[in-house]
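Presenting chain A:
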Amino acid sequence: MKTKSPFIKIDKISMWYPQKSKNLFMSIREERKWIKAVDQVSIELERGEILGVIGESGCGKSTLGKVLARLENPTNGDVYIDSVSTKELMKKDTKKFRRMVQIVFQNPFDTFTPRDTIEQILLRPLKIHGIGKTNAERREICIKALESGGLRPADEIMKRYPHELSGGQLQRISILRSMLFEPKFIIADEPVSMLDVSVRSEIINMLLTLSKEKNATVIFISHDIALTRYVSDKIAVMYLGKVVEYGDSDTIINNPKHPYTQALISNCSSIDPDEQREIIKIQGEPPTPVNPGPGCYFASRCFKASKECFQKYPAATEVSEGHIVACDRWY
Partner candidate 1 sequence: SGTSTETGGKESKSDKVLIVRSGGDPMSFNPDTIADDNAYAIVQNIFNRLVKLDASKQIIPDLAKDWEVSDDGLAITFHLKDNAKWHDGKPVTSKDVKYTFDTIKENKTYYFNSRLDIVNSIEVPDDHTVVFKLNDPDVSFIADLGWYATFILPEHVLNNGQSWEDNPASKEPIGSGPFKFSEFKQGVNISLIPNKDYHDGEPKLDKLVFSIIPDEQTAIQALINGEIDVYENVPSSSVDQMKANGKIRMALNEYPSPARIIFNLKNETLADVHLRKAIATAINKEEISKKVYNGVQVPEYSMYPSLIDWAANTEEVSPQFNIVEAKKILENAGYKKDANGFYVTGITLDVFEGSGYPDMANLMKATLAEAGIGIELKVSEFNAWNQKVSVERDFMIEMQGGFMGPDPAALAKRYGTGVGSNYGEYSNPKFDELTAKGAATGDQEMRAQYYKEAQTLLAEDLPFVPIVTYAGYDANNAAYVNLPIDGAGKWGWQEYTYTDIQ
Partner candidate 2 sequence: MLSVKKNTYATFKVINGDIQLKLGVFGILFLLLVGILSPILAPLDPYHYGQDILNGLGVNGHLLGTNHLGQDVFSMIIYGVRTSLMVAVISALISAVLGILIGGIAGYFGGKLDLIVSECINAFMMVPTFFLILLVIALFDNSITNVMIVIGLTTWPSNAKLIRAQALSLRERTFVKSAITMGESKTQILFKYIIPNGIFPVLANTTIGMSNAILTEAGLSFLGLGDPNVISWGQMIFMGKQYITSAWWIATFAGVAIVLTVTVFYLLGDGLNHVLNPKHSNGKGGE
């Protein structure tokens, strides 16, 4: 379609975990069962774009994040950044990959080892990657970064241990540390869900500003659909490891086509008490991602499901420019 290859190309990436068999010996005989945490996800992103990923708990959002950051090796598929295969890159130059791709985690209280001071925590990665020549130089870099993030007085904060700082401060440090590498691709996995509501906005705004500054591409994973809409340009809706709908964030929120997206958004309450809620009920609990299929994974809970839905996984359809739905009955 497009002539120019996209900046980031997630190409049919899958992460299947073997169903845990606790027995070494029996696992050999048993038929392998797979938890398809992420199943053939393909997304293309441009430089500086922000993609929001939403979906129920357990649908594979975090796994997708981990696979993209190569914290887990995907079972299948690859990611290309500027047409460079990250799989190859990982093999050849792991450190370079690490500098290119960074991830911000959900729980700031747990992002740093409790035994080191912030200074040690910040200096280590710089040393590993050979940024700055002397420790003094590296310290300078860190102090500058902290102050730019509003953490003042920086050298006082550097002396503290993680547990002596608040969640908001820690999350800022976490983001700032990731930015030290000037990454091209940032994955933010629910970066504010553990934080007090009142400090969330500042963190979000900081993340947005920094990534704009560095022109980095961001994947923003969240439970909070309203927040995702606020943050992102594009939204991908996941269900049991599959992306079921993808498009501009406003399109997805205002005009969802996939029955699951429709249910999700209708169930999402707003702070506006006047808003008329008309929730779409879907039956049952989300099934486990153990050997799902063969039909549409959502079919068993879908209010629109027909017989065919149970037989073949629906193909992705572009219903309007850049709005893709994996449903045969989206109309």
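Criterion: contacts are C-beta pairs under 8 Å (C-beta built on N, C-alpha and C of every residue); 3 or more make two chains touch, one makes a residue touch a chain; residues count from 1.
On the choice of candidates, all candidates are chains of the complex that A comes from, given by their letters.
Because the structure is predicted, anything quoted here is derived from the model rather than measured.
Candidate 2 is the one that touches chain A in this complex, out of the options 1 or 2.
Chain contact summary for the complex, chain A toward candidate 2: residues 24, 27, 66, 69, 71, 94-95, 98-99, 101-103, 105-107, 109-115, 124-125, 128-129, 163, 166-167, 174, 177-178.
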